[in-house]
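Partial complex: the chains shown occupy the same locations as in the complete assembly.
A and B label the chains in the order they appear, each numbered from 1.
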Amino acid sequence: MALDHHRVQSVVAEIADEMRARTDRGEVAGYIPELSKVDPGQFGIAVADDQGFVIAAGDSETAFSVQSITKVFTLTLALGIAGDTLWRRVGREPSGSPFNSIVQLEFERGIPRNPFINAGAIAVTDLILSGHQPREALGEILRFIQFVADDPTIRIDEAVAASEQRTGERNRALAYYMKSFGIMENPVEYTLGVYFHHCAIAMTCRQLALAGRFLAYGGRQPSTGRTVVNPERARRINALMLTCGHYDGSGDFAYRVGLPGKSGVGGGILAIAPGQASIAVWSPGLDAAGNSHLGRIALELLTKRLGWSIFGA
Amino acid sequence: MALDHHRVQSVVAEIADEMRARTDRGEVAGYIPELSKVDPGQFGIAVADDQGFVIAAGDSETAFSVQSITKVFTLTLALGIAGDTLWRRVGREPSGSPFNSIVQLEFERGIPRNPFINAGAIAVTDLILSGHQPREALGEILRFIQFVADDPTIRIDEAVAASEQRTGERNRALAYYMKSFGIMENPVEYTLGVYFHHCAIAMTCRQLALAGRFLAYGGRQPSTGRTVVNPERARRINALMLTCGHYDGSGDFAYRVGLPGKSGVGGGILAIAPGQASIAVWSPGLDAAGNSHLGRIALELLTKRLGWSIFGA
């Protein structure tokens, strides 16, 4: 079913205007020094269809740090490598607690609840790393994202990576904690090196929307027609994004937006309207749960106006 | 889009046959004496469309205790009474922890995480009760379920209600704990009386599938054409079922089945395929997370064979 480009264009432009006018913008993430310098006034949106056609508005061509959104791509890669054996190391349930991460790890003996919280994504990165040098593993992740986005210019922001590396004590704690339960195979600093670098990938809304298309279209990369994952796996990754993609705001995101989505502390969100479009929004200010404040609002308006919720007409 | 009745009929019959043959059936709930007596060999399935047409197989005409599935209907009723002010008393996030209920209540000062865990449903029942006698409130809940199911013969199983009342100490603890934070308005025993009785409603798969149709069809009760909730509210209730409907197995249910659903410890599951059908399955044996073991497997097969997952083709 082809997108009504005209209608989408008009809704996207409207939303960008409305977002520009809002004064409630959330708080820019402070814990990574490089990220805290970003201008909170920015907002971008891009909608990509299966023809590679992109409808965009606002700061959709400005690259931002995608941060946790890469967890979707590393999960996809890791499932390709390990298949369902991945689930021996990582769960599939919402973390479901403001008391996040390390408490849960202690109660569940080192197994992270899902691949979209930090601990889970570190375990997934460790799996991708196994049998490789960190540089090779990182290259594989970057090339995979370039492939699904059909854009070889996507790069890692080394300043952000260095900033994360310097301030990543909490992630180190998570990694060593998992290692103490035998969940990690590689030296912690190797795994974290890869993790910090893939989180530091910079993309524009346009690039991110294009990169998400395989999840909207049954696992196929539409530009090349090549299969990234089979349709069942695409559905399952979407399901995980719906239940776990927004930390302890996942329930609220499902309730308001009604699409699978994954947010990053850089202020980006990738959302998937299965069979309809892949959508990227970006606005640096975050809400209390650490998700883009205006990004979530923009997506709520978009799904309402276009009737894209997966939960009914 | 009309259901392909022939195709659905054949898939439903196949699945009932496959379920009958399986020897892994889970464990019947032991904590309510009345429920523990149920024969674990039973399995029923029913699929209802917007014409009120029901395709069924197995023990689809045997009444079972719907238990927590009534939480969907009490939530719907309470939203009708209180609108979004309901969310001052109850959250919308997955409980996300095997350490359920009362730990979470302490950390979050008496506010239950969502309306589909016991504490949340007790808070919702308390809201419905306010301003009424317990008998009236219970009557209202029962009539609402009879209305959406278009079936005035639906009844409460008094033996089950009495059994729950006698053994409901954990629920009493939850209720008094919330009361200590000012979340409950009515005398705890009144609220629990209503709660234990609505959990004890007995329905067949056919009745339950019919009762769920308003969630599959934009909030309308198809038999009468009357609006139960507006389309946005129907979508939002579906979203809550997806993220929170299966306790700490909600992520797994979304991953495998890909439909909003709500399970009960009686072994029933109501699942919604928006725009397609309302589905009820029942098999008394439960998995480790307290959800119907064969019920979940049957729904996974159904969505796979009919392509009904909300997460893509």
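Note that contacts are C-beta pairs under 8 Å (C-beta built on N, C-alpha and C of every residue); 3 or more make two chains touch, one makes a residue touch a chain.
Worth saying up front: this structure is predicted, and the values here are computed from it rather than measured.
Summary of assembly composition: all chains derive from one sequence, 2 are present in place, and the complete complex in the structure file consists of 4 copies.
Going forward, only the chains that are shown with their structure count from here on.
If you average the CA atoms of chain A and of chain B, the two centres end up 32 Å from each other. Chain A contributes residues 91-99, 104, 107-108, 113-114, 215-218, 231-232, 234-236, 238-240, 242-244, 248-252, 254-256, 258, 260, 272, 274-275, 304, 309-313 to its touches with chain B in the complex.
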